[in-house]
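Only one protein chain is missing from this complex, and each of the others stays in its spot.
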Amino acid sequence: MIKKELSKIISQKEIAADVYELIMEADLVSEINAPGQFVHIRVSNGFDPLLRRPISICSFDKKAKQFTMIYRKDGRGTSLMSDMEPGMYLDVLGPLGNGFPVDEVNAGETALLVGGGIGVPPLYELSNQLIEKGVNVIHILGFQTKSAVFYEKEFTENGMTFITTDDGSYGRKGFVTDVIKELSFDCLYTCGPTPMLRAIEKGNPDKKLFLSLEERMGCGIGACYACVCHSSDASGSSYKKVCSDGPVFRAGEVII
Amino acid sequence: MIKKELSKIISQKEIAADVYELIMEADLVSEINAPGQFVHIRVSNGFDPLLRRPISICSFDKKAKQFTMIYRKDGRGTSLMSDMEPGMYLDVLGPLGNGFPVDEVNAGETALLVGGGIGVPPLYELSNQLIEKGVNVIHILGFQTKSAVFYEKEFTENGMTFITTDDGSYGRKGFVTDVIKELSFDCLYTCGPTPMLRAIEKGNPDKKLFLSLEERMGCGIGACYACVCHSSDASGSSYKKVCSDGPVFRAGEVII
Amino acid sequence: MNRLNIELPGLNLKNPIMPASGCFGFGREYSQFYDLSKLGAIMIKAATVEPRFGNPTPRVAETSAGMLNAIGLQNPGLEKVVSEELPWLAQYDVPIIANIAGSVEDDYIAVAKEISKAANVRALELNISCPNVKKGGITFGTVPEVAKQLTKKVKEVSEVPVYVKLSPNVTNIVEMAKAVEAGGADGITMINTLIGMRLNLKTGKPILANLTGGLSGPAVKPVAIRMIYEVSQAVSLPIIGMGGVQSAEDVIEFFYAGASAVAVGTANFVDPFVCPNIINELPSALEQLGFEHISECTGRSWKKDGQPAYHRA
Partner (left out) sequence: MNRLNIELPGLNLKNPIMPASGCFGFGREYSQFYDLSKLGAIMIKAATVEPRFGNPTPRVAETSAGMLNAIGLQNPGLEKVVSEELPWLAQYDVPIIANIAGSVEDDYIAVAKEISKAANVRALELNISCPNVKKGGITFGTVPEVAKQLTKKVKEVSEVPVYVKLSPNVTNIVEMAKAVEAGGADGITMINTLIGMRLNLKTGKPILANLTGGLSGPAVKPVAIRMIYEVSQAVSLPIIGMGGVQSAEDVIEFFYAGASAVAVGTANFVDPFVCPNIINELPSALEQLGFEHISECTGRSWKKDGQPAYHRA
């Protein structure tokens, strides 16, 4: 069930250049059913800004009723969020959407988790759950530049982790797709900018592949038709909503 | 000179029902030249609300660089203001306008200070300055009801103080004008709702009388023509701006 | 005391609050949050003869105190709306106002005829004002004679009262209102969105794939209030007002302007509970202002004492 809840900020810290890790306490944690779900956050109680902001759930702890988000300070909404302090409350709607299917890979198999920039966070909970299950997990995390890198330690603790940067200032220079080619795996999960997702889908036609999409949202719950994409069937008028059918889709399910 | 300054909140407390006393620290205090001037406050650094809010200076201390305001929590702007805490900053434009002329009354003479509701605050600094000068000061402060009364003690320390309430729940039941009739004085200064000002002007045609007006404002500095009133001359197109020519006018100067 | 019940042509409303078309889908999503029977009515998403995918994405962009949308009338098409969505909605005790759209007259007529037969559809809302559809639509909403003719034709086939939804993107909204009144409309809904645009600072290009979009939210409220104020004095039709409503106080302001009911659009995205919250808060807001019934508020901004709500003398 989706809840709308004033959630308490437990901690907030800048973990990379303009990238913040925010830990919240909320009852809605009990409703989370998969890694890759997201929440829709109201940053002000007035109308500046007006709309909610979708942010992925990076990890959660049902016992402590806490969940973590990682976001990049970008426009007005995320800037206001970054100014908030522990003890303050945020109006959070969630959990929303359908996350990554953990049951598509079995213990002993290898899962490749590929994240680009601010698409990295939802992969962390996924990694945790796969490890828990006994899956071998390999991470490829692409960032623009050294100062943008975050959670390298956390992912490395879970499994082999490759970092790439566009400018080569840290890890390997180049794109995550260069690394994918060198590895073998049973299932690939990815989240990041659309061009990256497209390249991954194109480069891995025969693999079991799940992609988390991003689209500008209105309602976040499936009512406003803001976030649709075409289904991969013939009709042309059939569609999926990123917010409620996604954000995670199986490769081939929708046209990206 | 008018300054625009991020001013620090020193203290804020609710001193009557929905009435707050706010003490600020600001360099602009050095520019204040008369009781009855006001400041124009930006309550948010976004656009919610967009416009500044005019609030009278209630008293000030040039040495400590502090000034006090008293305001009633009413709409969105004053509600946001009432949520702010010591140590936070407010964007203040001021001092603005022309205040009460203290030199219109001499030591030993009697001044009557008549305030209505949220028009009471600017009279406090006036009272202080008149006392300082050796003027006998009598105050008549009108409020709607008992819970709205504030600063009785402060005014009483300065001189005789009559409180009236519309509903008789405190002090004398009735209007400030009833009390004025019973007193003799050399000069009357007043601030409050327009109907009250009108009644006072009408009831005291031969007295030396100064009135502080209120009008909805845009710029607060004389540029937008939002706050004009008609001058009391024949032409019909001549006018005064409440923000920059006032807010204090001599009786007869403008049509209220 | 029931302060909120309102009777309008075809609509027996327990309260005058309803979600606006396009901001509530067909109700399924919001039924996760509360019982839809609490609502006065539901204005469902525009239906067209054929299924429509609508415009490419991005379809929404935020603006100061508002948002732009260019959904492009995406909907599953008349057949599915009638066979799936309306029957699903019938489980709730709530009248449905069916928003209908099209590119040519015949489209409107076809949808009106079919959809007005559904048992829970108690009124039609003729969407002659969608700014996000290239073909046709726009002249229906901006040329009085065209609007009048369309209204007339739809009235001929509709089994339920017809409300016409006016566009604010016109020089003279009163002229449009009079035209649809002359065409036989039973009521007016207003306003649809203002046409706006936002550009991406980095690329310089429009954020919306459709380039322009419809502006809604608190930013447009003063325009809506002004237009309702004008139209309510010029025609004898009840008005369902909308445009930036977020609170019980906003609802009362729309009534003062001349509305007899109010629809809530964008605010549903900000707070999914906004409609039931407003419905809960209205009675005490009215009581505080001294009203026994919300209908006393209609037209208060211009009414002389004793003048009827929306019927001209």
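Each chain carries a letter (A, B and C) given by its place in the written order, and its residues are counted from 1.
Following the convention adopted for this analysis, a contact is a pair of C-beta atoms (placed from the backbone, for glycine too) under 8 Å apart; a residue touches a chain by one contact, two chains touch by 3 or more.
Quick caveat: nothing in here was measured; it's all calculated off a predicted structure.
Seen in the complete assembly, the chain not on display touches A, B, C.
In the complete assembly, the contact with the undisplayed chain comes from C:252, out of C:81, C:252 or C:282. The chain omitted from view is touched by exactly one of C:219, C:240, C:264 or C:282, namely C:219.
Of C:4, C:65 or C:112, it is C:65 that touches the chain left out of the display. Along subunit A, the points of touch with the absent chain fall at residues 47-48.
Hidden from this view is one chain, which touches subunit C at 63-66, 68, 142, 169-171, 194-199, 201-202, 204-206, 211-212, 215, 217-223, 225-226, 229, 244, 249, 252-253, 256-257, 289, 297, 300-301.
For subunit B, the residues in touch with the chain missing from this view are 1-2, 4, 42, 47-52, 93, 215-230, 235-239, 244.
Just so it is clear, only the chains that are shown with their structure count from here on.
Of all chains, the one whose Cα centroid sits at the greatest distance from that of subunit C is B.
Shown for subunit A are the residues in touch with two or more other chains, namely 47-48.
Looking at subunit C, residues 64-65 sit in touch with two or more other chains.
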